[in-house]
Every structure is written in C-alpha cells, then in structure tokens.
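Missing here is one protein chain; the remaining ones are kept as they sit in the complex.
Per-chain residue numbering starts at 1, and chain names A, B and C are given in the order in which the chains are listed.
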Amino acid sequence: MLRISIDRLNELFDAAAEKQTLYIPVDREDGGAEYKKYEKGMKLSRSLNTVRSAKDFFFPQTEDLMEFRVDKKNIEVKDIRSEAEDFVIFGVKACDVRSFSILDKVYLSDPVDSFYKNRRNHGVVISMACTHPAETCFCTAFGIDPLSPEGDAVCRMDNDYLYISALTDKGNAFIEQISHLFEDSSETEEEFGSKYRDIFSRLPLAGLSTDAFGGDKLDEYFNSDKWGELSESCIGCGTCTFVCPTCQCYDIKDFDTGNGIKRFRCWDSCMYSDFTKMAHGNPRLTQLERFRQRFMHKLVYFPACNNGEFGCVGCGRCLARCPVSMNIVKVMKDLEVKK
Amino acid sequence: MRKIGVFVCHCGTNIAATVDVKAVAEALGHEPGVVVSCEYQYMCSESGQELIKDSIKKHGLTGVVICSCSPRMHENTFRKAAASAGLNPYLVEIANIREQCSWIHKDIASATEKAIILGKAAVAKIHLNTPLTAGESPVAKKALVIGGGIAGIQTALDIAEAGFEVDIVEKKPTIGGKMAQLDKTFPTLDCAACILTPKMVECAQNEKIHIYSYSEVTEVKGFVGSFNVTIKKKARFVDETKCTGCGLCTEKCPMKKVPNEFNMGFDNRSAVYIPFAQAVPKVAVIDPANCMMLKTGKCGVCSKVCTVGAIDYKQQDTYINETYGAIVVATGYDPIDLGKYDEFAYSQSPDVITSLELERLMNAAGPDGGTLLRPSDKKHPHTIVFVQCVGSRCDDSRGKPYCSKICCMYTAKHAMLIREKYPDTDVYVFYIDVRTPGKNFDEFYRRAVEQYNVHYIKGMVGKVEPKADGKLSVQASDLISREQLHIDADLVVLAAAIEPDKTARPLATMLTTQMDTNDFFTEAHPKLRPVESATAGIFLSGACQGPKDIPETVAQASAAASKAIGLLCKNSITCNPCVAHSDELMCNGCSSCEKVCPYGAITYINKEFTMPDRTVALRRVASVNPAVCQGCGACTVACPSGAMDLNGFSNSQIMAEVDAICK
Amino acid sequence: MQEAMIKRAKELLAEGIVNRVIGWKRGEFAYDSTPAIFETPEELERDFVYDDLTASNLSKYLIKESRKAGKILAFLKPCDTYSLNQLTCEHRVIRENIHVIGIPCDPKIDAEKIKAKGISGILGIKNDGVDLTIDTIYGKESMPVSEAIMEKCLSCKGKKHVTYDELIGEDGELCDSGRFDMVAELEAMTAQERYDFWRSQLSKCIRCNACRNVCPACTCEKCVFDNDASGIANKAAADSFEENMFHIIRAFHVAGRCTDCGECSRVCPQNIPLHMLNRKFIKDINELYGTYQAGEKPDSVSPLTSYTLDDCEASIVHERGTE
Partner (left out) sequence: MQVNQKEFEPVIAAFCCNWCSYAGADLSGTNRLSYPSNVKIIRVPCSCRVNPMFILRAFQRGADGVIICGCHPGDCHYTSGNYFTRRRMTLLFSMLDYLGIERDRTRVEWVSAAEGAKFAATMNDFTETVRKLGPNRRLEDLRCRKQ
C-alpha cells in the first residue's frame, strides 16, 4: 500500500481538488456529518458515517429530467441532460460503497437510467476502511468486509497514516494524479485488517444472520401476523428511506414554473400513503402494508430478482434515525422468532 | 380542456385610450384554452352582450373572460348574458382593466402590459371555475322592525299594508322615538305630534303589527328568509294586557322625583309612569331603579290603587323566539354627549342647552307648557345664541367628521319660531356654512333671515362663560367682518352632532351587518342599493344609516319596507352559491373553522365513511349550511388541511391568479 | 417507577377497566425504545420499559387507539398531557376511551448527544444523577448528565399533568426554563444573520416528514403537502423556497395549537432546531395576545381562532423589529 501521514491529509485533498471536484465527509456543528465539496482547510470527519448516505452523488434527492417550454399554443420539449463533471467522493465506508452496486443493479440494467449512468461514469469512489464501528453496524451480516471496502480505490487510516491502494483503473488514475504525495509502505491490507477485526465480533449485532431470508421466502413472511404489531408504532415518515443508501424509489413530478414545466424526479418512500398511487388509488392501503413493503423489498423481493443479494447493507442509519426506533433488525429478529 | 372566450371592451375610449385593446385581445388569444378572443366598443351594450352570447353558442364556450370595467359594475350583467346563452353564469370572470388599469395608468405600453396580465390571471382562474348552482331556501312571511321611531313606524305600517305580519321591537316603553319629542317640523312648521301620533295609534291598531315595547333583540341567528330572533321583553312590572293606561298609579306613586327623560330632565315623573300622554302602548311601566317597592319591598301603593290589578312586582324578563323573513334596522340616532365641550359651558350652566332640549322647552306638552323660559330662573330669554356644528364636521376626537345634516334646518326653525312668538328676542345663529338643500329648505332659511331678522353670523363661538348676573358671555368671531364679537346671552342653544344609537354596534354584530367607522350601518351600495345592508335580508331605515331629516327618513323607511315586501312576497330565495364547502374525506373535525365562522354556518356531524384503507369509520366532519354561509372564507384559512374551500374563490383559483400575476 | 407502572397496568387489565396499554417497549440497544401496545401481563413483564431514555410522546397514537373497541391505558408524561388535551379540544381523540395515568418524569437522556461526543459502540448507559457511565465495545466512557439532556427537556414547561385519570407519584409544579431565550437571541440578530442561520438549518432538511408525522398537532387526514390538489404539494424540496415553504406553513398550521412538546426536534434526523419555529409563534402569541399555553385546558380557544377588537396591527412587526 501507499501511505501518507495523516498530518498531511489536507495536502492530499488540496492536490486532488485541483484536478477535479472533491467531496469529503465533514462534521457539522450539530454533531452530524455530511459530504461537502472540498474547500481549502476543510477537516475530514472522523465520524463513522454521514447522516445522509452517499447515494446522493449518483441518485440525488431531486433531479430535473426534462423541460417543457410553452410558447403561445406550442409546447417544446427540451432535453436538459448534459455531461456530468468528473468528481471524487472520498472516504466512503464499505456499506455505502456496496450500496452503489445495489443501485447499479437497478439503474444500470435495462432500461438504463441515463441520468444515473452519467454520474456513475464520472464519479470516482475512494472508500475508507472502517475501524470504529458503532453498535448499529451490521454490514457483516450482508457479507461486507468493513475493513476491505470496494470502490475505485480504498483507504485505510490509523492514528498515523492513511494507506491507499487502487482497485480499478479509475482508482489508479486518481492515485496517479497525486502520487507524489505518497510513500510506499510495507503494511499489507491483511495486517491492517487484523488489528481491527476483533472489534467487529464484539458488536451487539455481530451475530445477526440473514439465513432466514431470501428470494424464496415470500410465502413464509408475507402473511405473517407479526407485521401488525411491528408496524403499529410506525408513524409513516420517510426517515428510514431517505437516510438509506439502497432505497432507490422515486416519484416523477411536474412543476409549473410559470414559463413552462420542469419535470423532475424526487425520492419517494414506500412508507408514504401516496406511494405508487395509481389512477384507481393506492395498492397498499394501510401502514402495515407499506411497512411490510419496505422490509419485504429489502429481504425478499430484491434478492429474488438479484441472485440472492439483499437490498440492505447494514449501515445502521435507519436504526439510529427512526423516530420510533423501529427498524430492519427488529423486523428480522421478530419475523425469525415466528419460525 | 376548457373552451374559453375572451372579450375585451373598449368602454368607448375609457379603456381604449390607454390600453391597446387589440394587443390585449391578440395576446390573450394565445393563452391555453382560449378559442376566441375579440374586442368590442361596449361589451355591456345590447350588441356587446349579443356578441358574447353568439360566441358562447358558436364556439361552445365553457368559460368567458371579459376584460372591462370593475366586476362590481357589470359582473351581474355579463353573468346574466352568459346564462341566457346557456352557460352557467359562474363560468364568467371579469378582468378589471378600467378602474384598475386604464384609468390609473397613463403610459400605453405599461397599461397594455398590465391589462394582458390581468387578462391572463382571469383566464388562469376560469380554467378552474366550476358551474355553480344557487340553492333555494324558504322565506318566513314575517318582518321584524328594530326601533319604533318614525322610521320603524313607517316601515312597519307599509309592510303591514302589503299584508305581511310585522313586529316592532322598541327598547323604550313606548314607540315614537325622537320625533315624539319634537315640537314643530321644518319647513312646514306643522306639529310633530299631530302627524306622528296618528301613525303610532295606527300601529297599535293594525292587526298585522305587533309591538314589543320595552324590549330588546338579544340574539339573531339564521339567514335571509329565516332569521331566528330572540327578543328580551324587559319586565315592566305592569301586566300589559290588564293596564288601561288610566294613570291613577302614576298620580298616587309617592316617588315623584325621577327626572323625566321624555322632557330631557326638565321636570320629574313618578317611579311608575307613562312616558307621555300619547304613548303607544299606553301602558304604565315601573322604573325598578326608583320604585320603593322593588328596591325595599315597602310601598305597594300603585298595586293598591290599580283597579284592574295590573301591577305585578314579581314580573320577570321574558324571552320570545320568533322567525322572520326580513329584518329592518331603524335604530335611529342620539345627540352626542357634550360633556367634552367645556368651552360652551354645557355642563356648567343650565342655560346652555341642546336643540333637542329646546324642542321640549318650546313644546306645549313640555315642562313649561310651551312658554319659552330659561331653565335656570324661569325667565323669558331675550338674547338667544345658537351655535351650529357642535361636534359635527369636527376633526378632533371629541366630535364627528361628518355633517349632521339636520341642524341647519332645525336651527332656522327654532330661530323663526322664537322670533315669531317673542318678537322682542334677539336671535343669533353662528354657523360655518348654512346647508339647505331640500325642497323649500332654502326658502325657509331665507325667511328666517329676511322676514324674521334672525342674525346669521358666519363664524364660530369660541367660548361661553356664565356670568355672575346669570347672563352667558358669548365670545365669537365673525369671519366675514373679521371682528371679534361679544354677546351677553340669556340662552345658548347648541346644535349637537347626532350619532347612531349606542345599541347599533352590538346589534350590527348580531346581524353580521357592516358598519362604517362612525357606527352608521353601511348600505349595500351607496347609490344603487341605499336601503339594503350588504347582508341579505337586512334592510336599513332612517338615521341608523346616516343623518336624515323626517321626510328623508320616511322616504327611506318606505323604501326599506318595499324591499322587505319584495323579499316577503317570494316563497323562496336563491342563495349565493359562492359559499364554503368542506371536503368530508379530508376534514379532521377539529372545529377550527366553526370557531371563526361569523354566521354559525358550520356544524359538525358524525358520519360513517369508507376510508382509503377500506375500513368504515365514524368520523366527525364539518358541514356548511350553504344558506347561512356568506362566503367570507375565514374558515378556509383556519382549516389546516385545506378541506374547507370556497366556491368561486377556491384555493386553486386564487393561486392560479397569483401565478399569472407574478410570472 | 417502571415496576409500579407495570403493576398498575396489570391491575387495570385484570379489573377489565382497560383492555390494552400503550407504553414503551424495550429496544435493540441500551437507549432505544418503541411505542407499543400491550395486551397481556406477560407482554408487560417482558417488554415494558420506562426510564430516562423513553422520551417519545404517546399522545398522537391515541387518535387511532381511542377509536378502537374498549378503553386503553395511556402512560403520559407531564408534557404529553398537554398534547392529549389539545387533541381532546380538537375532537381528535375520544377522551372517554382513554384511561390516563400521569407519570412523573425526569429529564430525558438524548443518545444523540452521547454519540455526538464521539462515544460509539454503546452497550449500556447508567445514570447516577450526575454522571452517565457508558459501557461501550471500546470500553467505559463517562460524561456529565447535564450535557446529555434532551433538548425538549432543557426547556421543560414543568412537571404538572394537565389531564389524568390517576397519577403515579406526585404531581409536580410548572416551571420557567427560559425556553424563549434562544428565540430572543435570534430575534436580536440582523435580518441577514437570521436569514443565514435559517438557511443553514433548513437546507439540511431532507423532507422525510418525521417532524410532521410525529407532531401531535399535525393530525390532518391528508396534509396539504401530500395533496396534489392543494397546489402546494411537495414531496421533496426541489428548491430552497420549498424548504422554507414547508416549514413556514407547517409552523403556521400548528400555531396556537402547538404545545411545545419538542418531538419535532427530537426526531429530526438532521438536527434542525424545528422547535425554534414553533416557539417563535408561541412567543409572539404570548407577547401580542396574552400568554397562551395550548393544551393547558381541554376547551381552550386558540388565539388564531379568536381576536380582540384592539389587537395590534401587523405593522408591529416593523415597529419592534431590529434590523
């Protein structure tokens, strides 16, 4: 691996930001962290994770799709797509990096979402190994190695050094740009990992298993009488969905600007009463059904369509943020008990 | 998609001179949904209306926008035209490009641009208009007249004459009002009592008329055609049905030191009394504040002397509930309190009096039998100064900004009568202007000046000071000769401004009718609907609407009666369809709307609903009575969920207008 | 306390006075709990929890619960009783179907504040009244309790219950916690500073609707922001205007009805001080129309559905304003 002293991190950011737009996680005054466009002097957040996930970079909360211009009685349709600029997201944790590949399965398979693809093509993901997980973490349940995240290049950081190694051509190119800042290090990925591996086994959710779930479990869980009790406290907000790195549903809306129409999409949440509302009404009438949708999607429907891959990466954001502390872990444990 | 027709009016040159009407029609023709857009000289003319009607039929229009004068002017005209062509009248919108555009802007380019925007807003709105149908509600064939002065009496008589029942509510023990206190009337100098009392008697005798004297309206609910009114009949401690009005009780009553209101306190009455000889109903009333029996339980003389046993010390206030189709307000006026006018020494000297007090002093039925004597020493006054505009046309907070209208004429009358009866008296009248518009009014005034030599002096009295010798020192300025005048007067008469009766304001609140800042009731239109209030079914009679003399009052009283009769003739009335309505599925039943509704039009019902989740739920939801709702829209803002909306001014319609105007 | 509550709940269940209980259920971690309905003594024994971390306001659940068959037992903290009164006032709950037990309440601990100290991997939290001892996977940590108190408890209205059918423990007193101080501080800033402050806060909003959905005053059958026909529906803030719009209108809709229970700020995943919007309305109402506490009485009339003839004019905003 290559390494750089952590005292010199900002040199690294300065150099990278010169070549392309760079986003790094920074701490906010209110205690949360968020990705921000790097500006000189910004300090890398040491938080475990940002409040919002990193999916915004490829799948932003709102995004204009097209415009209609009205001139007298004519309507002109305007394609507003343009090539995205190159950008680097630095410090993405393993869970969030995995979420990109889950989103890819949705947006890069036919029909390809050109908006998503455009951003994906221009984005470089520099991941960061996890050394300080929280009690809400359970990525390992989904086969993610928090110490060896995916991405274009992967960083590992201890108290002294930041180590970097490329995983893809994009990652190589990134390191190339700033290679003068690095020195070689004999530290191997395994050596680094072994220092922290033990922490993960001490996590309260370390034993969580997904064995009971998968694409073939529709019949077992769909009509479970546990859903009623589980969904009872759900207030139907979209917090879990909006902080979730893998929730990928959106709604398309038109906005009349007075001079024309902007058609945009925005995140939607299956927790909302108007989710997938159609001309005849809403297929999911009660909060129970909407609540069930979210967890069935992540634990059953998604794996059913994606070779068994679950639609959750165990980042723990929903555990931390749900106003009523109802979450996927409780759902998994409760449903399992029934079996 | 709507098929909208746009009709731009030139209004001769009123609009066309500053707004390029052709450009407006052209621009609006490009708006979505507009299938025809044209301009014409006078849209409101017969041929203009024909143009609209023909277009509606030819193009199958589903919306009409007229760019013209204010909707307050011709909205109804165009709605009727649309209706006659088969289009729902509420699918018509007016863009006001005259009063709010061509008349206020001079630059053609900007006026035209604004006219186009106003037109676009109307087009945007009409896209969202819905056909509205006015509902109907029944009319109770009975009228209520509030106030039993000459206005109320005349109105009641006219309504009764037309064959409808009418109730008069009068707060005093007798009807008659101010006119009953007057001596002679201008400009004919006939005796007020002689012309009023027969009418009072007629009221009492007319079987269609019921008089609630010594009564007050305490609650008004309901709406045009069906007002539910609660009347408080104050305890008079005399059984009206038994009392013959013989007056024996009033003679024997030992408590005789009560100032007599009817004579403006110049003499006294007993605790049980009949206000005056011609009172209607001629029934005694016990004044509980002064009756020994009611105060201490010791006396009972009246009860002993009453031969018919009409005295009832235990009588209580009673409440009567009646339903009326129409209500006429005739609450009249009062002279203002002159307590704040120290400079005229009104509070200091008994010889400084108001004109109304003078009426009593000069009245044959007055305290001195019609001989004019000074209140202080009961001597004949030789020098009398009249001061005009005391509190009228006043720009400070003590008085009223308006002209009280009747003072010039009654002062001329007073001056003339005094000079006629006591030619040795010097009469001075200080005035700002003498206003005498009215039939035979100016001739009357000139007679006072020319024939009776009343000294009219343009100028204001600065100060009146009682002197040790009993005279009143009057300092005044003569604005024409520019001299300071000094007159030693025996009597000073102040023409106090008149103001609406104090009960008018709370009554207006009960009736939900509009008042102006002076507490005069506001008419629905100052020119075209002068006797109607803006609240349907409430009519205005007499001085409650503004200062008036007797002939005007009577004229208005009859006009109000005819409007009320017009309403009572109908079996049902059409309601304003621009009312609030609640989307029951969205309503929370939280009662916010109910709390802000001035009309009590919103009630709550428990109703079963099939909810979006297909469960059946019993829910509390708001329900608007469209006949009661007047369409103010207060509820629509109080409602957080937007369940409450207003026909004709819906949230989406107003927002569409906002969008069009701001873009 | 928890034991006393469970005991009393079991009694009421056994006596048939209530057929279910709403309370808090033990969560996954040391600090989380979920509002839950309990129907049997066994469920109560197993899952019921009440401690210094059970902060959520249960009143809003009673809208639905009070319409179900049978009576429900609700454990309400002092501030929650205001919400219930307000809901009763607005006919949103059927009060007769609720048996309210007022429970005392000490300042709640905000796990977010512990985490903000960088304390992670929390396994257990102990409160000795002065310090918190936090057991984590990385070892023991400690911090003063005072630094971990939940925002809504820092501005506690008092420990008095405004409605209850019975009490466990003593009823407390009202108190003044200077809850308007922060609003006043903001008011004293320049317009530009205020604008910058709110922009930095509201721009964090992800429109998850947690604030709205948890709010006991936001009980519309269908929110205007979810209603396409309202003309202002917005699912996401596509422009900074919409961030402002949502929060201004929401605050306005609950003005005069908001009891200042603080749930909005508690649940905001982005830590936006939303209570500072509602509290501004409360402060204005108190100053301009007389002190008013929504939910204090079950029949109070909101200052926005009433008026007096001599109310101040809107120009007061100009007159008293700082730059």
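Operating definition for what follows: contacts are C-beta pairs under 8 Å (C-beta built on N, C-alpha and C of every residue); 3 or more make two chains touch, one makes a residue touch a chain.
Keep in mind that this is a model prediction, so the values were computed, not measured.
Novice: When the whole complex is taken into account, which chains on show are touched by the absent chain?
Specialist: So, taking every chain into account, the missing one touches A, B, C.
Novice: In the full complex, which of B:Ser70, B:Asn260 or B:Thr503 touches the chain missing from this view?
Specialist: That would be B:Ser70, which touches the missing chain.
Novice: Write down which of B:Phe7, B:Tyr40, B:Phe78 or B:Trp103 is the residue touching the left-out chain.
Specialist: B:Trp103
Novice: Tell me, which residues in subunit A touch the chain that this view leaves out?
Specialist: Against the missing chain, subunit A presents residues 255, 257-259, 262.
Novice: For review purposes, identify every residue of subunit C that touches the missing chain, sorted by number.
Specialist: Interface residues of subunit C facing the absent chain: 183, 186-187, 191-199, 224, 231-232, 238-242, 244-245, 248-249, 251-252, 255, 277, 280-281, 284-285, 288-289, 303-305, 307-309, 311-318, 321.
Novice: Pick out the residues on subunit B that sit against the missing chain.
Specialist: These residues touch the chain not displayed: 70-72, 96, 98-101, 103-107, 110-111, 113-114, 117-118, 121, 508-509, 512-517, 522, 526, 534, 578, 596, 598, 630-634, 636-638, 646, 649, 651, 654-655, 657-659, 661-663.
Throughout what follows, only the chains that are shown with their structure count from here on.
Novice: Please report how many Å separate the Cα centroid of subunit A from that of subunit B, as a whole number.
Specialist: Those two chain centres are 71 Å apart.
Novice: Could you work out how far the Cα centre of subunit B sits from that of subunit C, in whole Å?
Specialist: Whole-Å distance between the two chain centres: 51.
Novice: Going through subunit C residue by residue, note those that touch at least 2 other chains and give them in order.
Specialist: Within subunit C, the residues that touch at least two other chains are 222.
Novice: So which bits of subunit A are touching at least two other chains?
Specialist: In subunit A, the residues touching two or more other chains are 273.
Novice: Residues of subunit B touching subunit A in their complex?
Specialist: Against subunit A, subunit B makes touches at 30, 32, 612-614, 659, 662-663.
Novice: With touch defined as at the start, can you tell me which subunit C residues reach subunit B in the complex?
Specialist: Against subunit B, the touching part of subunit C is residues 67, 90-92, 219-224, 227, 229-232, 253-254, 301-302, 304-306.
Novice: Give every residue of subunit A touching subunit C within the complex, in rising order.
Specialist: 28, 30-32, 34, 46, 48, 51-52, 61-62, 132-136, 199, 202-205, 229, 232-233, 235-239, 241-243, 251, 253, 255, 264, 266-269, 272-274, 319-321, 323-327, 329-330
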